[in-house]
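Apart from one protein chain that is not included, each protein chain of the complex appears where it belongs.
Each chain carries a letter (A, B and C) given by its place in the written order, and its residues are counted from 1.
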């Protein structure tokens, strides 16, 4: 699977390092805003001891059509920003390249655009692209079905500098119909990231907890998504839709 | 739903107190080994401020056929011991009374007998009849399917006096193909009971935790099982079989 | 050590059961508001299989001077309410009986009164009389001295019905100069009681956690306090003052 990557910030770099190590994937190029690192090789830049892979381009310096002519890909992975899609969207659809976006927020107009794209190619979007968090959401949804009356509270802990309530916590809350006042945010020191869903029964408590260790978790999420999109040719997918089949006894 | 209860130790009493408060259930009788409390009323004995319910009998003093003639039930709930089934089994099958057993261990001969019974009536058996623990097992099975390579370790904590490894931890281990050396047992003070499954990914950690608060959790488990057996007329059921349908998107 | 107990609600009963089992203590009497149980024996009522101990009296039926003439005690333990002290205070001082109060709140006038009493007898007051919580407060105070810049957040979890913020959490916050907005309260199901102080360093996190199992913990706190007051003849003591000497290397 040939891969193009949009975005090369801290998370983009971590995702690139995971793709580089994955045997089924080949990183063809990275597009980033900054012109620093222009034309350098990702594998060399990240110091990975592997065959040379992934040329870095600045979005200002190369048109997407030229890039795709010279370096065709099967899937574009987007860790850039809300605007990234404008650069590659139309061309991706034209060439039936799959889109995997982990952009944290899109306004409705862009979501509509993605849905239109999805009539012609497979489009995936998840604001949190880790297996762990998405598993937590679905697993807890099922617990809610089993025991509709239990109380649910979300604890989230992050480093002191993170000001706002965790976006992941909000997504969990919305998926589980938990009131936002039931998100309890702790900001202390250098905590990387922890989310815990407390499920209170009268005589027992169930806790589902996710602890982040490193941004590379997003890379593993991308690999999982790419593998599970392999046989899809079109359609608009969330992480939930890709995970749900695993929860069915039909697949045992 | 008319209910008969086998066993009136600490757990049996806690289960009885939950049944007494459940509006859809009526406790008809309790059978216990000891002759103490003979003929007393369960609701009065437990000090529940409700309509008089549940006469207590000693297994030595009354035959099951006489008991069922005078106080017919729809379901027999068994918190006694491995031998309990010999007292009521045949008669339950004859009268198509459902059997819900939470006995912690049966040898193969008895399991075979239960399976024979299940050709004529609905038979349920689970050595741990809490929703929480059984949910944990199934939810983690699905995580294993999603991410077959993650490491799994089971932590269990109980009060100092509990000598052996927790039976629940062993059941979790067997269900998840976790080696028994990966069960880490803590014995300290008066800890009621905690089970945690640590699921280690390279860059993230997922934890599923169950904390016991009181034995009444078994009562709520019984209520859940009884409700979910309501439309079954025969068959041999585990907790997993009753929970699985909730995990399917077909039921959303 | 002969003991009188004020208050016989849920906590009073749990405290009584611990005192009954303590070999160095003898429960002489219990005073309670209600007239139910009047004149019954505590050991018999609680079903403890020990020598008959502790007569139960209603506060309306017996004067403290008569009670103390007939059943003298070395220490009065108060788990009643703010008003309890008016019943026994003057008489306790006159007879140099020690006072151990676990009443959750006193207004300033009463605190002043207690301080006056403490010029003549040993008076102890702590709104949370468990070893665990008080240890947590002091241990964390020392951590604050060691690392003044760390971030501290308090998590507290209790059963759904507990409406207000935990008083213990507030006491922890005041002792550690933590803003009350940094108390994160979770209310879910039947959680008995959990307090966690998260201490966030830039590159490590320290957590001090206290989990309640049963009200008997208050009884063990009382025993600890009584033993540590043994050689005090006067003075006003908090739990902190009794614990501090254990934290000194001089006592190693």
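Operating definition for what follows: a contact is a pair of C-beta atoms (placed from the backbone, for glycine too) under 8 Å apart; a residue touches a chain by one contact, two chains touch by 3 or more.
These numbers were taken from a predicted model, which means no experiment stands behind them.
Visitor: Decide which residue listed in B:9, B:202 or B:235 touches the omitted chain of the complex.
Guide: Only one of B:9, B:202 or B:235 touches the chain omitted from view, namely B:202.
Visitor: Hey, which of C:3, C:93, C:110 or C:143 is the one touching the hidden chain?
Guide: Missing-chain contact among the listed residues: C:143.
Visitor: State which residues belonging to chain C touch the missing partner chain.
Guide: 130-132, 135-136, 139, 142-143, 145-147, 201-217, 219-220, 224, 243-244, 246-249, 251-252
Visitor: Give me the chain B residues in contact with the hidden chain, please.
Guide: Against the missing chain, chain B presents residues 150-153, 155, 157, 159-160, 184-191, 198-205.
Visitor: Just the residue numbers, please: which parts of chain A touch the chain that's not shown?
Guide: 189-192, 213-214
Note that only the chains that are shown with their structure count from here on.
Visitor: If you average the Cα atoms of each chain, whose average lands nearest the overall Cα average?
Guide: The chain sitting closest to the overall C-alpha centre is B.
Visitor: Could you pull out the chain whose C-alpha mean position is farthest off from that of chain C?
Guide: A
Visitor: Does the chain A and chain C pair touch with the same residues on each side or with different residues, judged by whether over half of the numbers are shared?
Guide: The interface of chain A with chain C is built from mostly shared positions.
Visitor: How many angstrom lie between the CA centroids of chain B and chain C, rounded to a whole number?
Guide: Here the centre of chain C sits 38 Å away from the centre of chain B.
Visitor: Could you please state the distance in Å, as a whole number, between where the Cα atoms of chain A are centred and where those of chain C are centred?
Guide: 51
Visitor: In chain C, what residues contact two or more other chains?
Guide: Each of 189-191 in chain C touches at least two other chains.
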